[in-house]
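Contents: one structure, followed by commentary.
Left out: one protein chain. Kept in place: all the others.
Chains here go by letter, A and B, matching the order in which they are written, and residues are numbered from 1 within each.
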Amino acid sequence: MKHHTVLRIVTKLIIPLILLFGLYIQFHGDYSAGGGFQAGVIIASGFILYNIIFGLEVGFSILSINMTKNLMAIGVLLYIAVGFMGIIQGLNFLEYNSLLSSSKEGQLLGIFLVELGVGLTVSNVMILIFYSFNNMGEKL
Amino acid sequence: MTIALLYILLSVLIVISIYVIISRNLFSVIISTTIFSMVCALIFLLLDAIDVSLTEAAVGAGISTILFLSTIRYVDIIATDTKKSAVPIVILFFLLLISISILIYDLPEPGKANVVNNSQATKYYINNSTTEMGVPNVVTSVLAGYRGFDTLGEVIVIFIAGISVLGILRNTKGRT
Partner (left out) sequence: MLYVLNMTLFLIGLFIIVRESNLIKKVIGLNIFQSSVFIFYILISKVEGGVPPIISADQSIYSNPLPHVLILTAIVVSIATTSLALALIIRIKDKYGTIEEDDIDLG
């Protein structure tokens, strides 16, 4: 769809705003509506829009399937690593109290890292599903 | 005012789903599903559920439409009518509707249920979310703090869905 001038120009203007909005929703989940899931889906939507307008090959050269799979796994491992930090210090699994000096600071850091892991995993899963539905499964 | 709007929006949802039954063009059915998700997100917003509304709008009207449209490339766009008769199913479901209506007759109107479902857990989470966690959004603090283990299970479920789709669709032929 690259030869449709209006679509191309509007996409170039809108995609940075979509990605910025996704990051805003991710990091302000504590103070207004938001969190990891919503941000992951919004960032994936922005990237899928780029792929639709400019062609799958261009999008594939930015983010290949190997990179997507690695980021997906890193999101889950980050979540589990935050959980294990509690066990190392002798408390329960996923207990955030011991991460920093006071209990409240520890909870804030724990929630921040956990939502980051969730956002990474969800966005990369959506992008991977989109690639698979368009026959890019063999091009590892 | 809210209740009247809810009646109107639920009737719109019923009209859209009856259109899904009648229509045979798959493309218009998929666009109707997108409209259905947007009206659902509007209903959630009217009922003070802002996190759920944002997720439903992003997921139902964004990702789900893209997946359905990517599937349409492989199959025919016109669906054929089914050969099953509709009459016994309609009679059975009408009886089910009457029996379910008798069962849910005792539920209070939406809004006045605060006497029933403000349990001890809800009061604890609302009172202690800012002092223990420092997070004003109660939904985030419950999701990632108090009940973080369920969120771990959910992330693992969506991870498994991602790698399963990659494994299923690896050797497909091109589109028809």
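Quick note on the criterion: contacts are C-beta pairs under 8 Å (C-beta built on N, C-alpha and C of every residue); 3 or more make two chains touch, one makes a residue touch a chain.
Everything quoted here is computed from the prediction, not taken from an experiment.
Student: Considering the entire assembly, which residues of chain B contact the chain that has been omitted?
Tutor: Residues of chain B in contact with the hidden chain: 3, 6-7, 10-11, 13-14, 17-18, 20-21, 26, 29-30, 33, 36-37, 40, 43-44, 47-52, 55-56, 59-60, 63-64, 67-68, 70-72, 74-75, 79-84, 86, 89-90, 93, 96-97, 100-101, 104, 107, 109-114, 117-118, 121-122, 125-126, 129-130, 136-139, 142-143, 147, 150-151, 154, 157-158, 160-161, 164-165, 168-169, 172-173, 176.
Student: Counting contacts across the full complex, list the positions on chain A that touch the omitted chain.
Tutor: 31-33, 37, 122, 129, 132-133
Quick note on the criterion: only the chains that are shown with their structure count from here on.
Student: So how far apart, in whole Å, are chain A and chain B when each is placed at the average of its C-alpha atoms?
Tutor: 22
Student: Where on chain A is chain B touching in the complex?
Tutor: Contacts found on chain A: 25, 29-38, 41-42, 44-45, 48, 65, 69, 72-73, 75-76, 79-80, 83, 93-94, 96, 103-105, 107-108, 110-111, 114-115, 117-118, 121-122, 124-126, 128-130, 132-135, 137-138.
Student: Which positions of chain B touch chain A when the two form their complex?
Tutor: Those in contact with chain A are residues 50-51, 53-55, 58-59, 62-63, 66-67, 70-71, 131-137, 139-141, 143-145, 148-149, 151-152, 155-156, 158-159, 161-163, 165-166, 168-172, 174-175.
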